[in-house]
Each structure stands twice: as C-alpha cells, then as structure tokens.
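Only one protein chain is missing; all other protein chains are in place.
Residue numbering begins at 1 within each chain, and the chains themselves are lettered A and B in the order written.
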Amino acid sequence: MTNHWVDLKNAKAFLIEGSNAAENHAMAMRWVMRAKEKGAVVIHVDPRFTRTSSTADIFAQIRPGTDIAFLGAIINYILQNKLYDEPYVKLNTNAAYLMRSDFGFHEGLFSGFNEKTFSYDTTSWGYELGPDGKPLKAESMEDPRCVFTKLKEHYSRYTFKVSADITGIPEAKIKQIADVLVKNRPATVMYALGMTQHTVGVQNIRGFGILQMLLGNMGKPGGGVNAMRGEPNVQGSTDFALLFNYLPGYLSYPKHTQPDLTTWTKSSGTFRAKFLVNLLKSWFGENATPENDFGYGWLPKINAKENYSIFRIFETAFEGKMKMLHVVGQNPMVTQPNLNLVHEGLTKLDMLVVQDIFLHETACFWEKPGVDPKQIQTEVIVLPAASFLEREGTKINSGRLVQWQYSKIKPVGQAKADLEIIDTLFNKIRDLYKGSTAERDQAILKANWQYPQENMVEAVLKEINGYNLNTGELNKSIGGLQPDGSTSCGNWVYAGVFANGENLSKRKDNKTDPGGLGTYPKFGWCWPGNIHILYNRASCDANGQPFDKDMPLVWWDEAQGKWTGYDVPDVPSATDGPNTPNGQKPYRMAGEGISRFVACTYKDPDPASPIGLPRDSSSTPGDGPIPEFYEPVESPTPNVLHPKVPVNPCLKYPRLKSQQPIGTSEEFPYVLSSSSMAEHWCAGSVTRNIPWLNELVKETTCELSPQLAQKLGIANGDMVKVWSARGEVVVRAMVTNRMQPLTVNGKTVDIVWMPYNWSFKGLSQAASTNLLTIDAGDPNTWIQETKACLVNLKKA
Amino acid sequence: MAQVAKLIDVTKCTACRGCQVACKQWNELPVEAPPKEMAFTGTLQSHPDLAPNTFTIIQFFEEKDDTNTVKYRFRKTGCMHCTDAACILVCEKKALTKLENGIVYRDKDKCIGCGYCAQNCPFQVPKVNPKTEKATKCTLCGDRIANKMKPACVTTCITGALDFGPRDEMLKKAKKRVETLQKQGVANANIYGEKELGGTNVIYVLADKPEAYGLPADPQIPLTATLWQQYGKPIGAAVFCASFATTLFAFFLNRKKDLAPKLHHHEGGKSHGV
Partner (left out) sequence: MAYSDNDRFPRFGKAARVVHFTHLISFFVLFFTGMSLYFNFLSPLNLLFGGASSAKLIHRIAACIFFFGPILGICLNPKGFFLVIREITHWRKEDFQFIVTFLHKFFGQPHEVAPQGYLNGGQKLNVYLLGFGFLGLSITGFVLWFPQYVPISFALWCYPLHSLLAPCLTAAVLGHGYLGSFHPGSGASWEAIWGGTLSRAFAEHHHARWAQEVDSQLGRTRR
C-alpha cells in the first residue's frame, strides 16, 4: 500500500479491481464504509459478482486477464480529453522527458526483443541524456519525442470499443467508470491477487500507477495504489526477502555477474549499496570489513539466467536435481497451481522437512488419494510449530504498519516458535561446519548469530533496527545509516523502529490523530521512518503547499525552514526546501526523483563516486516499459490487438513440456478463475481445522451462470466434473446470477469460478481446484496465472 | 434500567460472518452437524435457517432485475427482542420474560422445549434442541451487557453494520442513517423495528422494503395465539369447570336415589323410567 488502511476513509472514489476485499480483506470494508457514509463512490471490477460487489455503486464484470485493456481505455480517454491533473503531471512525472529515438512499439513488441531468449535488450527504452548524464526535458508535454506523447500514442489503440470487445464490459460502463474517477478525486485503487496472478501481473499494477498519476491521486490522503497483502504478515515476509530475487529491504539479490560489491553497485547504485553494507554488517558483524567487501563474497550468488521461484523448486525436484526441501508455514500441496506436478516433485525428494502447526497436505503428500505410499521413498520430518497465538513478535500490515503482538499462551505439546526452531537449527548446523575452511561454508561460520534465549524476538528486532557500532546506540532513522561500516542495520526500511531504545511497534495510542486523517502517528510504527502515506511530497505544489487546502497532509513551513505536517514528510531531507533539488523529489525512490509514465531505463549518476558508479537505478519491468495487453496463456479468444503476439512475449512456458500442457479453447471452452474466500484462509491448513468455519463453507463449489447451467443440464447443487489440460475434479455446482456470460470479440464466453482452499487433509476435505490451474508465471515476479485458465465441465 | 437495542445496518453488512462465529464462540455453541451432511443451501448461506446451536445467521438474498443488475442482499437474522412478543404470550411455563432493559429472556430451567414459541414467533426465531429439550435463541448477550460489554456480534463487526447501546440512541442513529441513505439515492431506505410489535430491541436499517430481506412487512402476534391465549384457554377452562361442577352436582343429587331399571312385563311401547 502506498497509503494505509485507515486512509481509505478519505477517498472520494474507490476502484476495487482484482480484489474481493469484503471477503479476503474484510477489514478494509470498515474504512470503505466510512468513506461511503460521506458519499464516496465504489467501483468494483471483477470476473464475478461477489460480496464486495454488493457494496459497490458500479459493478463491471470483466473477463479474467484483461485488466490492461480496461485500464488502457480509461487512460486513453483521460489523455485524449485532457482530463488529467496537468499541474500534478507536470510537477511529479517524467511526462516531458525526452525518450531515445530508437524506442518503439510494433505489432505487440517493444524495441529490442530477442526471440531466442524471450527477453528484451532494454537499452532503447532509455532517455535522451544530457552531458551530465541526466535526462533531457522537452519544452512542452506535446513534444513528439517526450514520454507523454509516447504514452498517448501507445494507448490511442485502446478505444472504449476495443476495450469492450476484449474485456466484455459494455462500452458505456467503461466510460461511466472513467467519468466517476475523473470527477471524484482523490480516488483510491485497491487490488490484490486478482491483479497480480497473471502472466502480466506487474504490468497490471503499472497500469494503476499510470492512471493514478494522471489523476493526480498519488501521495495524497484518500488516493494511492493499495495492494492488500495477506493477513498473516505477508507484507513483513516480503520486506524480509521472501522473494528469491531480493535481499531484505528490496535490495537486489547478488547475481553471478556481480562477484563483488562494486559490480553490484554498478547495477543498484551507491544509494542502495550503503544499505547493503549495513545489512552485511548486521549479518557478519566484526567479520565484515571494508577490506573483504563487508563479506559480500560470502553470499551465495544466483545464476542471472535462472529463476529460483517456488515453481522451479518442484520442477527441479521433478528433474531429480533437488534433494531436500524445508517448508515453513506454507502448504504448497494446496496452494500451488498444477498440483500434480507439485506432488510428483515431492515424491522425488530424498527428504522433506515441514514446519507447521497442523499435519497438512504437504506434510502428508504421500497420503494423497490414489497414491501408494510404498512407492514413495521421500523421508518426511515434521517440526511442530507454535501458532501465531503462541508466540510474540511483530506483524506488518499492508499499510506497512509494524505492530507488536503479545502472547501469554504456551505452545501446545512439543511445538516451538519458528524463531526458536530456526535458532536451534542454525546453531546445530554451524556446529557441523566447525573447522571448515571451504569458502562456501564461510557465510555460516562467519555469521553474527548469538541471540539471548530470553526476549529473543525483541533482540532480533533490535538487530533489524541496527546500531551505531561506535557508540552502541540503536539507530534513530534511515538518515543515520553510514556507508563505511560504522553502522549496522538488518533491514534499512525498518531503521528507527527501535529509535532511542523504545520498541515503537508496541505503541498503542489510538487517540492522537493530528489533522483527523487517520494517520495515528503514535500507534505502532510505520516503515519507512513512520511515513504513513508514501510520496506525500506529491500532495504539494512546487512551492511545497498542499494542492488540496481542505485535506492538507504535509507542507513546507518557510518560517521554521523545514517540511512538516500531519504525516512524516516523504522528502530526502526535512530541511531542504522546495527551492533545492532535494525539495523537488516527490518520488525519491526512483532514480529520477519523479514518477514515471514510461518506465524508462535510467541510472542516476552519483557525482560523489570517483569511479563513476550510479547513485540509484530506476526499476524497469523486463517485459516492457508501458503496460500492453496480452491474452492469458490459456485464452478463449485471439488477441485482437496483435494476433501474432497473443501472450506476453517474455513468457517461458511450458518449462517442463511433459508436465505443463496448454489447453485450447476448442477442447476447454470455459474460463476458470479461482480465489480464496472469507471463511477459509489460503491452503485452509488452519481454517479447515476449525469446525465453526467449516460450518460456514463446507466444500469446493463451482460457481457458474444459470445460462451455462441450463446449456449443460446442470441444476444448482449437482455434482459436476471440471477438467483442464492438467487435471480434473468433481465438485458441487453453485448456479448463480452472480456469474454471467460475457460477450467477447463478438462471441459468448462463459466464466466459472472455484475457491482453491480445499484438499485431502483436515476436518473439511474436498477437491483441490489447483489440480486444474496453470503454472505459467509473470516473467518479472514468477507469480502464477491462477486467475485465468481454460476448463471444460459437465454433470458428474 | 433504560431500554437497550442492537442496531443492524444491512447497508454496511458485507456478510463476512464474523458475527456468526463470534456468537458461537461466546455462547460456546457447537456446529450444527457434520458439515457435509448439512443441506446445500443453494447460496453461500451457511444454514438453511436458524438452528438450536445457531442463534444468528447471515441470510443471503440473490436476485436479478430486468436490467440484468444483480442484487445481493444480506441480513443478519436472529431474535428481534419484541415488546409485544408472541413467544412470551404463548409460553405456558413462563420461561420467556421481557426484562426491564428490553431483552426477551429465556429461563433455561423453566423451558420444557414444547416449541410453542418456535411456532408462534412471527420471525420463526426460537428453535428447539431435541436433545436438551430446550428452546434456544439469541440472548442479546445479557451476560456481557451486565458486565458493560457489547454483544459478541457487535464487538466483532468490522464494517460498523452492528451497533449496540440505549434504544433511543440507536433509533436516533438509525434515523440519521436512513436520512443519509435517502439523500444518497437509496429511496426505499427504512427503519424496521421502531414500531413493529410494540417496538423491538433489535432495529434494522434496511435499504429496501422488508420483504426483500425476508422480513414480514407487518409482523403481528399470530391471531391464533391471541385466540388461544385470550379466548381458547379461558373458555376451555370454563367448559371444563362447568362440566365438572354439573357432574358433581348430578352425582350428589342422584347419589341416594334408586334408579336401577326394573323389569317391566309389557309389550314394547314406551317404558317408564325415572
């Protein structure tokens, strides 16, 4: 979330797309309802009418996987009719930046595509640079070479007609939504896995970014692009490198092409290298010195050409290349798409360690119905873990709010808190490596790992906050971190959570709310630096005064000579006023310091670096600088925009031909979308063991429209067989008007929906939807396309 | 003690059903039956109806209008805590009483599970547990209220659809909400429970006519219940007493008489008796 939960109450309009917030982020609706009370308009765009839609003023049923076509039409409408917030766009974006003349887009492909490697050479996506290495700017946003013109050209193809044909949403409704968004500002965007679980997941979210920048909704109360993360600390897990390509704090994971700190810095910039040094100091302590690159060399490097996502885990296991797997707090035998492959992979492991609170499907994969356990040689070890109620520590919500959770309940039986298990495990492993001089073992032997048994969690939080190693004091803020190894910090965005020795995540002041915007600055602690609304500098004009006088958030106080306000101002330096370069960097996390309509490749030069290292590097998605519509891998219709490039060109699928068939619309005429629901959480490992929840929703159902049901002779409550190219299941049909067939490119397309929360263990058992779903992944994040695949169905 | 009330604003309900679970947790109610054996309700609704161990459910109403617009309505169902409560009228055992604060209280020890309340409630709320032979229903968490807490469902409600407090305050709030809704274009917004059945201690804010939420438009104590309690029983008692008295009178009157029939040796015709 760029903003935060409570801030939703400040919105005048909501675009809830790719999210069933009322069911999967139920708490969000508290604030949506507050805004509605004040007259906010709620728009819900989703493949099916859900409990969220019931709260919406406008519901648009969209074909799964066509969000860019929908957003593109709104972006085009805003651009063509000049409905954008011009002062905001001029001040805060790269609209007027000149792009390289060799940048282009033709027939579904951006310039620089390599057909052999399915990847782009992104050089041509850059700016025209001046002699100082900074981008050149056009006189006006109308310049044919500037970013804004490129954006206009790109989306000129996205008319309401084209969009309606692709998405299935009537033209008039798309226009109605566009008008509501234009007229009701600030509008906020709420999304979840419905937007990300696609082969164009990253580009979907970029679409939101462009829309919100045009409308001038970023950095303002009631605006923003808000990703609603999973309740059990998914935000925290991501902050701490849950993803294979990151180190804690979203620092790039070292690749084999970056053998030393300098080569890493060449790609990531000196700004981030400082944070990596602090991380290495935190991990290796005294052993990290400037001479040894602070231990950078000890970190294992990943092969830049390889992908280490969870999908490759089971595929390499299937290929016999992975020997052992340790699964913590996850149940991939339910949650992964193409489950048959997951099972095959697990059977080929030598050993599987599962650390969880219940004996779930992954721990018991050998009990899968129809499988002979005698044929499986995998040794399975279960480490009983304490539940979230039985251990204390921090949880980070979607609004980046770090909150301490206390616990006075002792774990059941032999269960132990995860941290205790990991600590024990690490110490035992280090004992086994004792005396080794092998380079690859040094990361373990040199690690700075001594935690007290008492208050271990708080000791870890202190380490994350980091210390001034000279004085031994805890860091007060990110600003205090040094590049020379004199400070340590386990995760730079968390620097300050333990400022002045106080665990700020324990604060519970829910009364103090200056400005009445719901910031509550003394409740818990928000990363980074307790900034609740990111990019909040953008809520001010060039002189640092709020655009919206009725809802001021931060501002430049000339008298005091500093930035101040109801939130912590998101500026590089609180005392650098609007007349300094630092006072005009509303998006300081991008190399350019401003926001980008076209995600141009750019490295900001660092004048302080004697060897010409960049200061910061802007992030560019590998599959294109502007969101372009591509059909899902399994689609019921051709891509009308560019039939020769129907799907994301950077997609590599199938990766394992024998296990990853692709279904055709002839054989599998219906679109399946799948998701979780209010009553069961994710794999259901916990929730399916709670009888009260099982009573609420008892089994997997397949929701389908009355029209389709009639065509197939299916009555409400009948059992139906649903099958895809990958598997088949028998589930109960739920015939409902909430599902409606769509008209797509002149043809009727039927959509069905199934929840994926069930499998063969626990108190409530039913068929697994993920036997059907496809494991094609977004080329940037490798998130799977579980929101759109093709199936067939008939009465069982 | 002032009258209390629970306010249910259906326009804010998203059917997350936290209230259903919170109710079961606080009242320590088990699940109704092995879930698989429970009837498929045809919608996402969990139970076809309230049940002995289920004091509240969210009812789901799905419908599609002529313009192809889907309406998906939710209503938290449970005891309305009526002032003119049919259940109290028909309870032979006086197990049901209206407390001063407005709660329709069920005395577990007095209840014999006859089910009269279940049948006569205009909302069909009480349910008889065949195992314990007790009728059950929402208690409005009287135990929590006594300890200055709000009912479990209200405490857990995240969207603000549920509220609890003095009845006049809740009514004021409901009226304001209906006003706001009407201003926002919800023309049919209305309050339910203000005057119904003498004023209920559960009040709804509805976005549409009550029938759209499965509520009777004009709930009444059944005529039969009134006939039964106010006429049937007294008349019955009178009939019984009168017949008993008459018989007793005749008994004492005739006790000493020799009325045994004697043989009359005559041909047919009328016989004289006494």
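In this text, a residue touches a chain if its C-beta (ideal position, glycine included) is under 8 Å from a C-beta of that chain, and two chains touch if they have at least 3 such contacts.
Model, not experiment: these values are computed from the prediction.
**Student:** What are the shown chains that the left-out chain touches?
**Tutor:** Visible chains that the missing one touches: B.
**Student:** Taking the full complex into account, find the residue in B:A2, B:A187 or B:I235 that is in contact with the omitted chain.
**Tutor:** B:I235
**Student:** Out of B:K93, B:K183 or B:K209, which residue would touch the omitted chain in the full complex?
**Tutor:** Checking each option in B:K93, B:K183 or B:K209, the one touching the absent chain turns out to be B:K93.
**Student:** Could you pull out which residues of chain B are in touch with the chain that's been left out?
**Tutor:** 90, 92-94, 112-116, 118-120, 124, 133, 222, 224-225, 227-228, 231-233, 235-237, 239-240, 242-244, 246-247, 250-251, 253-264, 268-274
One rule holds in what follows: only the chains that are shown with their structure count from here on.
**Student:** Could you work out how far the Cα centre of chain A sits from that of chain B, in whole Å?
**Tutor:** That gives a centre separation of 49 Å.
**Student:** Can you name the residues of chain A that touch chain B in the complex?
**Tutor:** Per the stated touch rule, the residues are 22-23, 26-27, 29-30, 33-34, 37, 39, 49, 51-55, 59, 678-679, 691-699, 716-717, 732, 734, 736-738, 740, 764.
**Student:** Enumerate the contact residues on chain B facing chain A in the complex.
**Tutor:** 12, 14-18, 20-21, 24-25, 30-32, 35-36, 38, 40, 42-44, 46-47, 62-64, 68, 70, 72-74, 158-161, 180, 184
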